[in-house]
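Following: one structure in C-alpha cells, then a few remarks.
For this depiction, one protein chain was excluded, whereas all remaining protein chains were kept in their positions.
Naming follows writing order (A and B), and every chain is counted from residue 1.
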Amino acid sequence: MTESIPSNLVLFTANNTWMLVSTILVFIMHLGFASLEVGLTRAKNTVNILFKNVSILSIGIITYALCGFNLMYPGEFSFGSFVGFGGFGINQPEGAAGLVAYADGAYTYFTDFIFQAMFAATAATIVSGAVAERIKLSSFLIFSLIYVAIIYPIAGSWDWGKGWLDQMGFYDFAGSTLVHSVGGWAALVGAYILGPRIGKYSKKGIIPIMGHSMPLASIGVFLLWFGWYGFNGGSVLSADPGPVSFVFVTTTLSAAAGVMGAMTLSWSLSKKPDLSMVLNGSLAGLVGITAGADVISPMNALIVGYIAGLLVVSSVLFFDRLRIDDPVGAISVHLTCGIWGTLAVGIFSSDHSLFTQFVGVMSYGLFCAISSLVIFLSIKKLFGLRVSEEEEISGLDLGEHDMEAYSGFQIFTVE
Amino acid sequence: MTESIPSNLVLFTANNTWMLVSTILVFIMHLGFASLEVGLTRAKNTVNILFKNVSILSIGIITYALCGFNLMYPGEFSFGSFVGFGGFGINQPEGAAGLVAYADGAYTYFTDFIFQAMFAATAATIVSGAVAERIKLSSFLIFSLIYVAIIYPIAGSWDWGKGWLDQMGFYDFAGSTLVHSVGGWAALVGAYILGPRIGKYSKKGIIPIMGHSMPLASIGVFLLWFGWYGFNGGSVLSADPGPVSFVFVTTTLSAAAGVMGAMTLSWSLSKKPDLSMVLNGSLAGLVGITAGADVISPMNALIVGYIAGLLVVSSVLFFDRLRIDDPVGAISVHLTCGIWGTLAVGIFSSDHSLFTQFVGVMSYGLFCAISSLVIFLSIKKLFGLRVSEEEEISGLDLGEHDMEAYSGFQIFTVE
Partner (left out) sequence: MTESIPSNLVLFTANNTWMLVSTILVFIMHLGFASLEVGLTRAKNTVNILFKNVSILSIGIITYALCGFNLMYPGEFSFGSFVGFGGFGINQPEGAAGLVAYADGAYTYFTDFIFQAMFAATAATIVSGAVAERIKLSSFLIFSLIYVAIIYPIAGSWDWGKGWLDQMGFYDFAGSTLVHSVGGWAALVGAYILGPRIGKYSKKGIIPIMGHSMPLASIGVFLLWFGWYGFNGGSVLSADPGPVSFVFVTTTLSAAAGVMGAMTLSWSLSKKPDLSMVLNGSLAGLVGITAGADVISPMNALIVGYIAGLLVVSSVLFFDRLRIDDPVGAISVHLTCGIWGTLAVGIFSSDHSLFTQFVGVMSYGLFCAISSLVIFLSIKKLFGLRVSEEEEISGLDLGEHDMEAYSGFQIFTVE
C-alpha cells in the first residue's frame, strides 16, 4: 500500500460500486413484478406468468446487449435526433481496454451497459401484467423482443440518448415516461386489442376476478419498492451523497404518501380498506416521483405521491368502466401515474416547463401507442394473440405448459 | 477528471453510500416482519396483517418526517434531557443547502433522516405480531401512529439523542432496547389487554394454533436476518472497515448460535425439531447481539446468541403459561431478548456497567409499559380494541376487508 493512489480513482471506485449495487436492485424488481402479477391473478395461470417473466428478463438482456444499448445511446444520431445506432453487440470504447473510466469517471462502460440493460426489460414486463391470463405465450415473447430491441431504445434515445426531446428541455429523471409510460402505453394497447378475460364484464356489470395470493402480491410490492432505491438512486449516475440521499427521501415519502392516497380514497369509496389498492398506491407513488425525484422537494414529494395514490384508484375504476381489462392495474400504475409524474416535474420544479413536459408525454404516447398497435396487430394476423376459450377457462398452465403451479393443492379453477 | 478531489470528500461518499445501502436493508426488514407474521398466523387473517404492515410502514415514515425525527434528535432538550423538539417537518441545517456534509462528514442530513425513519416504523411493527388475529385495524393504526410519532422518539432521545441515559453511560449500540424492547413492551401490554385468541386456552390447557405457511415464515426470518446487516452494520454510522466488519461477524455468529440454542432446548423438551422455534432462535440471537454488536467479541457473541436462543424458547413457554397469547412470539423475541442483549453489554464488555444497563432497561420498561397502557386503554374506551367474536371466528379478512387472501384455494377456516 502506497500513498500514490489518486483520489479521483477512489471516487470512481465508490461511484461505480453504487451503480452496480443499483443494478442489482433493479434486477430484483423483476422478481417483484413476477410476484405481484402472479399474486393478483388466478392460480391456474401462475406457471405461465412466471415463465413469461423469466423469459422476458433473459430475452430483454440479450437483446439489449446485441442491439438495444446502441440504439438508445447511439453516440451520433443518423436521422435528425430521432434514430441513431452505434452498431451490433457491446462495443468497448477504444483505447480504454473496455475496463477503464467512462462517462466522466463515474462508472465503467460495462457498468453503464448492465445498469441500462436491467431497465430495458422492465418496460416489457409492465405490459405482461395487463395482458395476463389470456395472451399466447409465444406471441407475447415476440412482442417483448421487438419492443425491447427497437421501440424502447429509440424512445429512450430521444431524452437519455441526447435526442430531440432532451435538446428541447424535456426532463425525466429516472423514467416515469421513458420506462413506465413506454411500458404503460403498450399495456393499454395490448389489453384493448386482446379484450377482457372471459367473465370479467357481464350484462350485470363488472365481476371482480380476485387474485389468488395476496402474500405474493405484497412480496412483489415490497420488492419493487426495495428495488426502486436502485432505479431512482442509481439514476443519479454517481454516488454523490447530496443527490442520492435526496432522491432516497423523495422516493420514500412519495411511496408512503401513495399508500395514504390510495387508502383514503378507496376506503371512503368502498367503506372497506382494500389491500390491492393500497399496494398499487405505493407503486403509484413510486412511479409518480420517478421523473422528478431529484428536483421535487421532500414535502412536495408527499403531495406528488398522495395525488398518485388518488389517481391510481380512480384510474382503475375508469378503465374498468371502459371495459378495458387490466388484471393487475398495470395501466393505472405505470401509464396514468407515469404521465402524472412527468407533468409534476413541470408543476413542482421551477426549472422545467409544464408545456415541454406535456409535449414529451404526448410524443411518447403517440410513438408508443402506434408502435405497439402495429406490432400487436401484426402478431395477431400472423400468429394469433389470444389463447382459445377452452384454454383460458381451464387455465394457461395446463394449456400452454401442461403443468400445475400448486401440485397437490385443492384449487377451484372454475370461476 | 482532475486530481483535485479532496480525499475526505471521497470518504464522505463511501460512508454515505454504505448508510444508504443500510437504509435499504432496514427497509426490506418490513417485508420480513410481514412475511413472518403472516406465515405464523392463520390464512383467514392474512389480508389484514398485510394491510397493517404496509400501512404502518407508510404512516411511520410520514409521521417520522413530520415530527418524530425532531423529537428523537432535538438538538437541544427542553425538559431536562427528557424531552426536546426541533420543530415540525424535515429541516435542513442552514448554510448547508440541505445536501452537504453533516454529522462529522459521514453522511448527509437526508441520509440521517431516512436511515432513522426506517428504524422508527419497526417498533410499531413488532407490536403488530403480538396483537394479530384479533385487534381492530383502525384501532391498531391509531396506536401505531401515536407510538411512532411520540413515544418511540422520546424514548430514543434519552440515549441516541444525547439525553439523560446517554449522559449516564447507558449503551445500546443498535437498539436491543431502544427499538426492540420499546416495541416489545407495547406488544406485551397490547397482548395482555386484548386477551387471548378464541380457543387458544381452554380448561384442558394450551391448544396450539398453527401458522398457515411455514415457507412465508421462513422467508420472513431470512429477510430479517438479511436486513439486520443494515440495522447493525449501518449503526456504525460510517463505512469504517474495522467496526463494520466486526459487527457483521458478531451479528452473524449470534444469529447462528441463536438457532442452535433454540434447536437444542426445544428438541430436548419436545423430542421433535421445531421449525418455528428455530426461526425465532435466529431472531433471538439477532436481537440479543444488537445492543453490543460492536463491543462484544465474536466468541462471546456465540454465547450471547446461544443464551438468547435458550431464552426465546423458555419465554414462549412462560408467556403461554401466563395465558398471554402472542401469535408469533414477538414478546419473547423482542422484549425478552432485547433485555438480555442490553444486559449482555454490561456482562461482556468491560467498558460498560451492568448496573447502568439495568437502569436503562427498567427506565424504558416503565416508560413504554405505562405509555402503551394509557394509549391502548384510551383507544379501547374511545373506539374499542377487539373485533367481534363472529368476525374473529370467520377471520378478519372477511370481516374487516371483505376479501380473501387465497382466492380459489380450499381452506378450512374453522379451528
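The rule we apply is simple: a contact is a pair of C-beta atoms (placed from the backbone, for glycine too) under 8 Å apart; a residue touches a chain by one contact, two chains touch by 3 or more.
Predicted model, so just to flag it, every value in this text is computed and none were measured.
Of the listed positions B:211, B:346 or B:360, the one in contact with the omitted chain in the full complex is B:211.
Residue A:137 is the one among A:137, A:150 or A:206 that touches the chain missing from this view. Only one of A:40, A:57 or A:165 touches the chain withheld from this view, namely A:57. For the chain missing from the display, the contacting residue among B:243, B:329, B:346 or B:360 is B:243, taking the whole complex into account.
Remark: the residues of subunit A touching the chain excluded from display are 1-3, 5-7, 9-10, 12-14, 16-17, 20-21, 23-24, 27-28, 30-31, 34-35, 38, 46-47, 50-51, 53-55, 57-59, 61-62, 65, 89-90, 97-101, 107-111, 113-114, 117, 137, 213, 216, 219, 400-410. The chain not shown here touches subunit B at positions 6-8, 10-12, 14-15, 17-18, 21, 25, 42-44, 101, 104-105, 210-215, 218-219, 221-223, 225-226, 229, 233, 239-246, 248-249, 252-253, 255-257, 259-260, 263, 272-276, 278-279, 282, 298-299, 302, 409-413.
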